[in-house]
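Removed: one protein chain of the complex. Kept in place: all other protein chains.
Order of writing sets the labels: A and B. Residues in every chain begin at 1.
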Amino acid sequence: MILKQRKLVTIVIESSLARRLEQDLLACGAKGFTSSAAHGTGPRNLRASDIEGGNVRIESVVNNEVLELILEKLKLDYFPHYALSCWVSQVEVVRDDRY
Amino acid sequence: MILKQRKLVTIVIESSLARRLEQDLLACGAKGFTSSAAHGTGPRNLRASDIEGGNVRIESVVNNEVLELILEKLKLDYFPHYALSCWVSQVEVVRDDRY
Partner (left out) sequence: MILKQRKLVTIVIESSLARRLEQDLLACGAKGFTSSAAHGTGPRNLRASDIEGGNVRIESVVNNEVLELILEKLKLDYFPHYALSCWVSQVEVVRDDRY
């Protein structure tokens, strides 16, 4: 089956910011997102209370242009203020009109 | 460590269809799957009620032959009827007899 190239961007953020970030993803042009409850720790939040704290893992399949807009948004409005994690991977999709 | 190439297929589907899809993945030859509760939105379900609705995020590491069978199954029995999301990525595994 012929598959089309897209990018999967995954962001882990504290629960209180999840809804705002989801809306920002859509505003950047993402056609959808998937969110799951998560917990974890990162280099900036190693205290025990943070390990227990609730995070949300948000992922979205996007094209390169939308990815660039999302990363710029994160760099401007999120990275300087919040302890979120973000990574990007190459994925393939069957129906490229959906992403 | 020597790693072997496999494919990771990730599918997000409404909760009511998750069990059926999990069984279809195994029937296609997947040796296992991992499912997590999720919520989200996509190009076909942008209504507020859907955003709150429960989805399941199902993933499975498979070889190329099984991947092809899964994508054919989705194309035939799921994509025309349901608002699922699906993407595929390249992964590596240590123990290739498990996948």
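As a convention for this text, contacts are C-beta pairs under 8 Å (C-beta built on N, C-alpha and C of every residue); 3 or more make two chains touch, one makes a residue touch a chain.
Not measured: the values here are computed from a predicted model.
Which of A:6, A:31 or A:57 touches the chain that is not shown?
Spelled out, the listed residue whose C-beta touches the missing chain is A:57.
Give the residue, chosen from A:3, A:26 or A:71, that touches the chain omitted from the document.
In the full complex, the listed residue that touches the missing chain is A:71.
If the missing chain were put back, which residues of subunit A would it touch?
Residues 12, 36-43, 55, 57, 68, 71-72, 74-75, 79, 85-90 of subunit A touch the chain absent from view.
Provide the residue numbers of subunit B that touch the chain removed from this figure.
1, 3, 6, 8, 26, 31-37, 61, 89-95, 98-99
Everything that follows uses one rule, which is that only the chains that are shown with their structure count from here on.
Where the centres are mean C-alpha positions, what is the separation of subunit A from subunit B, in Å?
Each chain's C-alpha centroid was found; their separation is 19 Å.
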